[in-house]
Structures are given as structure tokens and as C-alpha cells.
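With one protein chain held back, the other chains of the complex are shown just where they sit.
Moving on, here comes subunit A:
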Amino acid sequence: MDVFVSRSGGLAGLRLTWHVRVDDQPDADEWILLIEQIPWNEVPPAPPETDRFTWDIRCEPAPFETDVADAAVAPPAADVDAHPPAASASPAPTASSASPDDDGAAADDGGDDASEPRPQSGAGQHDDPLVEPQEATLAERQLTGPWRQLVDRVQTTTEPKREAPRAPRAR
């Protein structure tokens, strides 16, 4: 499993990225335990705060079989577009439900609505497993609990890379 973390924004607008191959870590089991604690589906949309960092955290493949209904509400509004980073060589094994966009798109157009925490709908019980990457975008003040522990662990394991902003428009 690969863990990708990126930090963007901040007053300086500098982008940092970290990448950890969990399988290569001597304590891989602890990594997996921590990642399984992460409430991927419980990230309420956060109002953007001026000059604060934005954290993007992604595990691929997903750490466990994910319920389709959960996956549909998992990504925050601005975060529904798939965007494999350059470093990612591992193909996502399935695409059976690659369009969990409806919920995100609905939240995306009403700008003001996004500033109010939106209750997450409860997890439905479906049988179809999904092993697409798990990903979440967090405002800095949402980076708490197991999210924070994972980021701390990533930061102590590897040095960040500084990369140009992703996907600039063609000139």
C-alpha cells in the first residue's frame, strides 16, 4: 500500500508532498492498523480559512473493503476528480463505481453552503466491495486524531518533496 500526503496553500503557497510505501516499512503492521482507524467517510466540509494549509491524504489501494455508499460520500466537494499523481504506478484495481460525483457536485455549486458542516449520510449496507484509493482533503483544523497521527508518522518517515502545482493549464 502507498500513502500519499500533500500540503498546499499557506501564506507562501508552497506545495509539499510525501510518499511512503507502507510495505517497505519495518512496522508495516502498525501503519495498517493506524490507517484502518481513519474515518475516511467522516470528513465534514470545512470552510476555507485564509492562508491555512490544505491537506490531501490518499491511500492506495484502499486499506480495506469499502462500502460503495460510504465511498459516495467520502470525498469532500472539491475533491471528486480523480488525479493520479506522477509518482503513482499502481493501477487502481477496479472502476466498477468510478463516479461517486453526484453528492460532491451538489455541494460544489452553492459556495456558501460549503461553509456549513454537512451531516454525513449513514453508511448503507451494500455487498459490492470497492478497492479504489481512499482519499480525503482536510482543512488544517480538521487534521486531528488518527489523521494527524498518520501525517506525523509520514513526516517522520520521509522527507517532503517540493513540487510544482498539479495540472497547470496547457499554455
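As a working rule, a residue touches a chain if its C-beta (ideal position, glycine included) is under 8 Å from a C-beta of that chain, and two chains touch if they have at least 3 such contacts; residues count from 1.
Just so it is clear, contacts and distances are computed from a predicted model.
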item: "sulfate adenylyltransferase", "Neutral metalloproteinase", "Spermidine/putrescine transport system permease protein" or "protein-glutamate methylesterase" - which is the UniProt name of the missing chain; value: "Neutral metalloproteinase"
item: Option touching the unshown chain, where A:D23, A:E36 or A:E49 are the choices; value: A:E49
item: On subunit A, residues whose C-beta touches the chain left out of the figure; value: 6, 8-15, 48-54, 56, 78-79, 81, 83, 111-112, 137, 162-169, 171
